[in-house]
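All protein chains but one are shown at their positions in the complex.
The block that comes next holds chain A.
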Amino acid sequence: MEAATDYVCMWLDFYKATFTRLNGEDLFTLKGLGSLPKNEDVAMVWYRRKVASFPTRYKLKKENFDNQYVMDRFLNNEYDVLHNHLCYLIDKQKWLNDPATEDKLNKLSVLFLAKKLGLNIPHTEVLTDKRSLIELMQIYPQLIVKPLSECVLFSDNDGAYFKMLTEVISIRNIKAVPETFFPSLVQQGINKKFELRVFYLAGVFYAMAIFSQENKKTVSDFRNYDDKRPNRTVPYILPYEIENKLSHLMTALSFETGSIDLMVDREGNYYFLEINPEGQFGMVSHPCNYYLEREMAKVLTNKCSA
């Protein structure tokens, strides 16, 4: 299943904490609602993520692409109702992150909340036509377009995947942009020195710098992994005032944990990009030797005994 979660469990054992691990997959073998965890038995919940994938793939008798899509969506919704029921079973304050806030998290409003709290954000717009795009380009010669919601994988009929990541638009490739388009998130392109992936846990920031500029292939989004020469990833210490502002942001969202993306430009300015409350800390923990799995287990153990 998931390595980082396995390690957290091992560390919980190490600290002699009693815990139950509930995997999203376990709901597929649920023996009645009575076997779900009970509020009075639970002191603390750490919610990692929903489910990696459904254990079985449900197929239609007669293959049909559109119907299959509708059915997959239906099954996802079905699953969500059961899954969300868990959030109501256990008191809100027992969750490390408030699951309701987490569920409703909106990329755009988080950006503007961050701005309100004094953090720099790249100039952010939602546009629908080429003309406005060109106008914006007068001020910010490089723009990037990225999904408003989560990043998705498209697959074609042959099973090949296409990642929907960040695209850079400038005068050079503006031709390819249609006159009008679906409302899209457009941001000022930052001439970055490095990116920061920060794991926040109970008031402490664990930051990692990612140098991706050197690698042409990954300039706009480091999720386009380059295996031969992976981006340099090294521990980083955030300046106090940035930590302070980020703390306010986390408090405002009632998050005790999450993964925060920032960017530092050539002049040394910090830009807030986004928060992912499900926080994948494995990718920060290991290269920086932070032992975040241990820290997570410590926080959970301490909160339970407090």
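Please note the rule applied: contacts are C-beta pairs under 8 Å (C-beta built on N, C-alpha and C of every residue); 3 or more make two chains touch, one makes a residue touch a chain; residues count from 1.
To be clear about the criterion, contacts and distances are computed from a predicted model.
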Pick from "Manganese ABC transporter permease", "4Fe-4S ferredoxin-type domain-containing protein", "Protein-methionine-sulfoxide reductase catalytic subunit MsrP" or "Grasp-with-spasm system SPASM domain peptide maturase" the UniProt protein name of the chain that isn't shown here. "Grasp-with-spasm system SPASM domain peptide maturase"
Residue among A:Y236, A:F255 or A:Y271 that touches the chain left out of view: A:Y236
Considering the complete complex, of A:L27, A:I169, A:I190 or A:A209, the missing chain is touched by A:A209
What residue numbers in chain A mark contact with the hidden partner chain? 7, 10-11, 13-14, 209, 211, 214, 229-230, 232-239, 286-291, 294
